[in-house]
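Here the complex is missing a single protein chain, while all its other protein chains stay put.
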Amino acid sequence: MPAPEHTSTITDKQPFDTSDRKTLADRYRSVRRVSEKICKPLQTEDYVVQSMPDASPAKWHIAHVTWFFETFVLSKFRKDYVSAFPQYDYLFNSYYVQAGERFTRAERGLLSRPSVEDVYRYRKAIDEEIESLIEHLDDSRLKEFGRIMEIGFNHEQQHQELLITDLKHMFSINPLHPEYRQKSFPSDRKAPELNYMKFDEGLYEIGHDGQNFCFDNELPRHRTFLESFELATRPVTNKEFMAFMEDGGYENQVLWLSDAWPVVEQHGWNAPMYWLRRDEGWYQKTLYGVAKVHPEDPVTHISYYEADAFARWAGARLPREAEWELACRECRLSGHLGEREIYQPLADDTDQGNGLYQMYGSVWEWTCSPYSPYPGYKPLEGALGEYNGKFMANQFVLRGGSCATSGTHIRPTYRNFFHPHLRWQFTGIRLAR
Amino acid sequence: MPAPEHTSTITDKQPFDTSDRKTLADRYRSVRRVSEKICKPLQTEDYVVQSMPDASPAKWHIAHVTWFFETFVLSKFRKDYVSAFPQYDYLFNSYYVQAGERFTRAERGLLSRPSVEDVYRYRKAIDEEIESLIEHLDDSRLKEFGRIMEIGFNHEQQHQELLITDLKHMFSINPLHPEYRQKSFPSDRKAPELNYMKFDEGLYEIGHDGQNFCFDNELPRHRTFLESFELATRPVTNKEFMAFMEDGGYENQVLWLSDAWPVVEQHGWNAPMYWLRRDEGWYQKTLYGVAKVHPEDPVTHISYYEADAFARWAGARLPREAEWELACRECRLSGHLGEREIYQPLADDTDQGNGLYQMYGSVWEWTCSPYSPYPGYKPLEGALGEYNGKFMANQFVLRGGSCATSGTHIRPTYRNFFHPHLRWQFTGIRLAR
Amino acid sequence: MPAPEHTSTITDKQPFDTSDRKTLADRYRSVRRVSEKICKPLQTEDYVVQSMPDASPAKWHIAHVTWFFETFVLSKFRKDYVSAFPQYDYLFNSYYVQAGERFTRAERGLLSRPSVEDVYRYRKAIDEEIESLIEHLDDSRLKEFGRIMEIGFNHEQQHQELLITDLKHMFSINPLHPEYRQKSFPSDRKAPELNYMKFDEGLYEIGHDGQNFCFDNELPRHRTFLESFELATRPVTNKEFMAFMEDGGYENQVLWLSDAWPVVEQHGWNAPMYWLRRDEGWYQKTLYGVAKVHPEDPVTHISYYEADAFARWAGARLPREAEWELACRECRLSGHLGEREIYQPLADDTDQGNGLYQMYGSVWEWTCSPYSPYPGYKPLEGALGEYNGKFMANQFVLRGGSCATSGTHIRPTYRNFFHPHLRWQFTGIRLAR
Partner (left out) sequence: MPAPEHTSTITDKQPFDTSDRKTLADRYRSVRRVSEKICKPLQTEDYVVQSMPDASPAKWHIAHVTWFFETFVLSKFRKDYVSAFPQYDYLFNSYYVQAGERFTRAERGLLSRPSVEDVYRYRKAIDEEIESLIEHLDDSRLKEFGRIMEIGFNHEQQHQELLITDLKHMFSINPLHPEYRQKSFPSDRKAPELNYMKFDEGLYEIGHDGQNFCFDNELPRHRTFLESFELATRPVTNKEFMAFMEDGGYENQVLWLSDAWPVVEQHGWNAPMYWLRRDEGWYQKTLYGVAKVHPEDPVTHISYYEADAFARWAGARLPREAEWELACRECRLSGHLGEREIYQPLADDTDQGNGLYQMYGSVWEWTCSPYSPYPGYKPLEGALGEYNGKFMANQFVLRGGSCATSGTHIRPTYRNFFHPHLRWQFTGIRLAR
């Protein structure tokens, strides 16, 4: 594996001065540019389709992140702001109830208009407004402005990851097997050896410590008692997951949660998402075409239900999120992250400095922790308070980021969350015991 | 109303020599050109969306009618034909079981590829092949060839009508209210007076008489005994339909068929499709924007269930298809047909020569006849036999064509058919008693 | 086969004087007694269950037929009638919109109360009222009274047939395979030879001639032109239907109507309803336990879709209802009808006097005629007008009655109707060509 190309970006994790106009302008431009770069290989038609209700059309993502800056920044900081695109408010609000009515989520792919060109025109107009605001905003409001801008950056980065996974899904259901880009990988890659690292029991502080940006759900930092535990030094590989499959894992109801089994049966799950059985063995659909499943790569496109069943079969369990966070604290922020622009997890033996591998990047790791508020949690005021808090039921926490997550977006305390049946993100498994 | 511009095309109804190469080439080009003309106002994005399972993306229509010529003409008449587009066979077969496997109908809008450009490239390639075949086919096969070509012409004309109604549906659900084209109409139009024309009982011959092209479901010509009846001289107008609405027609379950009522309730029907209630009265979405409902225009976008309930309320009934056919026989083929390129029914007082108005064009007229085989009906051999026969259950016959039907495609014996709950075609009502 | 035990009842087909008090009283008592006899083998629990939305609990049938007499007879003919059971009006109205609000049809099995005992108490109370009314009603109203009473008799007879088929369904889904009654049949039974009888073309009078009772949908008698045709002399047997199955009939989509195929696929149909595949061959669930399918018995529990596919496979078609009626006219009213109390079609070689077998009884025969109004059809006035007319869409006509139909209820002009996907009635096939 070549050295990760994103190491330069790690400096972004240095204290970030949100009241510095130049810092803000640079960051705004660089974040915005990434969205456009991700869309570069697309044809106009690729922007329109919504291939399942959980996904959104690329066009919608591009417009929605723009709407976010318009709604939460321009409307608030530009005096007497009147939108030149009032009709987009209804179309491109995702779920912010307090920001007004929204178009039906599952029908985003039924709208041919606004066209892709219109959406980029909207994007450009808002960019100009924002950049002008960065330049001219009154000093007194700069701090508060920077704080919301940072939410906007992080928000757009989340949609960049969704853009990638939603495009992957759209291409995957097309019988013509379109490729996002042409790319090939050396086949001699190897996963590091599997070991378990031991951690002592203790009363630990968990949650963000208040330096730099974090989402409200990472707060407040609080004490949690952990029993001693062991954490696997790397994620589960395809080879290991195939052993589960060959042992009848998908047919053995005893391994599965009660809520999981009807899902397994209804969808006929017998392998991770995107896997195809051919005579010569298992293949998977990737953004770079259909390829043989590589035994050493981390298994991915796994629901919580599958991760949990695999762990039970393996005589282990999934880590608690506090355990994961504790273990991650000493890791170097490196690995297979979005800056590498290889949107497919690959075996990777980059040690993160302390004997743990791939804690960051490659695959999001399911924890066994339901997504709940930390003791003393307070959502932000107003519509931005809907960002995280209202999802605190029926979802599980994932940690560490994936190959599609920016290195400037991830940290030890970052809490991602999805419903336990979902598989279209780059999700994987790290065992604990 | 200006005189219908399509009158010139009526000469196409003259005997059509399907073994004449030039005739075939001219007809091929002119039919194909109409599809492209209908798509001219579209943006790329407009080709991609499938706004409901009953509709198809424009892109799909354009490709499917091409696939039809490739599959039923080229594969059969070009020696050792090998398709340059083998992957399209699966994508663009609609429902011909005997022509192979098909992509799921309801998911046609999930495919961003092939692109619009690819599809037009396909179209062009097949056009060249077909035109070369017209020129070079062995004389001995010309007659059979012409017969299949004519099915292809008529098939494409049917999809031209669907293109228009599917686009109308797609634009209608878009909150931006896009317009297909800009067009406005004089507001002083008037429906002719409503009268009833009387017909005597008798044993009548019904069905196509074997001159020129017809579909297999118009055959064989056979005898039917009809009691004496009266037929309304023009379709029901919006004004008349609004009287039904104001009288509580949509709320009075007694007026509705048993199968109709759950549909009315489920969808909350309280007006024809595309109607909008505003403070100032009823409006309707048209391909030319939202416009006030004109009281004199024929009511349209009416399901069979609504037509039947209206007729019951009016103390009348819908005509039998044999009654309609008998009455139509003496009508001149004129009226508001597709060649006029005004895809919205308008009040029209063109007498069809015998005191009946708008038998052709404007709106398809629901008959009370379930779509059944004529005595002695034989479907065509092979996959083309699936064209009509397999739909002979749970549908009702419509007669006369609409403003989106080509004048070279309609005739007194033509049997259109739809399920009784469907409303997105230009369907309307003519009463009988 | 022993001679049918119901021949004595055929005298009921003699002109029936509905203004004679004794005739009415006898008929009332004999019809009501049959319902009770059918329920005799039931345990209390068997009365409660609704095993599918198309069926109703036995308790509901017993109450509903009573409600019918209360609502359409007592309320109308008893002066100042006040129901002692006002709460039953809501529970036991089936579908008469004009008779008031109704309890949700699909949830009839969720009501443990009124108890079975309550329902029989209701029945007894209404019986006493009706019998008293027969005795004391003013002479001047007797004729009109008799006319409605006759509808009540026929209505209850229809529910007797439904009682039997609904109980069959309920027992069929119980893994304990309860038996309605113990009964066995000689195994050496034989179907008559299959021939086709020829009928000439002509203008025929179709529909009831006005003698005795008929439903409104059998009127008015009217002229229909029929081409010459041939009708099979007996229904299709299990042996013949198994040949269709062995030939891949259920897997060959080409044989099926477009609306039929999704039904076949969704339910995984591969044999008639109630058939079970065991190692030793095909078995079927009957009201008398699970028994080997007898090759000579008429095939039954067949949807219209299956009847239509079978006919297509056999190179024949289903008869039109007018053809069937013409052929039936000369048949003797005899055969395997409900009075025999053997609720399972059996091979039966009783000639009906003219070379046709089993036109009456055994199995209802699907015709290819959609259920439509006869020319000039007028529904009854008021709520009773909902009895037949509002079902005239999406259903097909069946003729001839089954082993569960009373011989006093069936006639050549009788039009039964069901949706084409339904199979739980004793439905079968007679071919035509």
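Order of writing sets the labels: A, B and C. Residues in every chain begin at 1.
Just so it is clear, a contact is a pair of C-beta atoms (placed from the backbone, for glycine too) under 8 Å apart; a residue touches a chain by one contact, two chains touch by 3 or more.
In this text, all values refer to a predicted model and were calculated from it rather than measured experimentally.
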### Message
List the neighbours, among the chains on screen, of the chain that has been left out.
### Response
A, C
### Task
Identify the residue among C:31, C:116, C:134 or C:314 that touches the chain left out of the display.
C:116
#### Entry: Touch criterion as defined above, residue of A:98, A:140 or A:182 at the omitted chain
A:98
#### Entry: Per the touch definition above, residue among A:60, A:256, A:275 or A:414 touching the missing chain
A:256
### Task
Could you tell me which of A:368, A:398 or A:431 touches the chain that is not displayed?
A:368
### Task
Tell me where the left-out chain touches chain C, residue by residue.
43-51, 59, 87, 90-91, 103, 107, 109-116, 170, 173-176, 178
#### Entry: Missing-partner contacts on chain A, residue numbers
95, 97-98, 203, 222-227, 253-254, 256-260, 304-305, 308, 320, 368-370, 372-373, 375-376, 386, 390-394, 396, 420
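Basically, only the chains that are shown with their structure count from here on.
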### Task
Once you've mapped the touching chain pairs, tell me: line, ring, star, complete or other?
line
### Query
Through what angle, to the nearest 5 degrees, does chain A rotate to match chain B on its C-alpha atoms?
180
### Message
Please tell me the distance, in whole Å, between the geometric centres of chain B and chain C computed from their C-alpha atoms.
### Response
39
### Query
How many angstrom between the C-alpha centroids of chain C and chain A?
61
### Task
Would you pick out the residues of chain A that each touch at least 2 other chains?
none
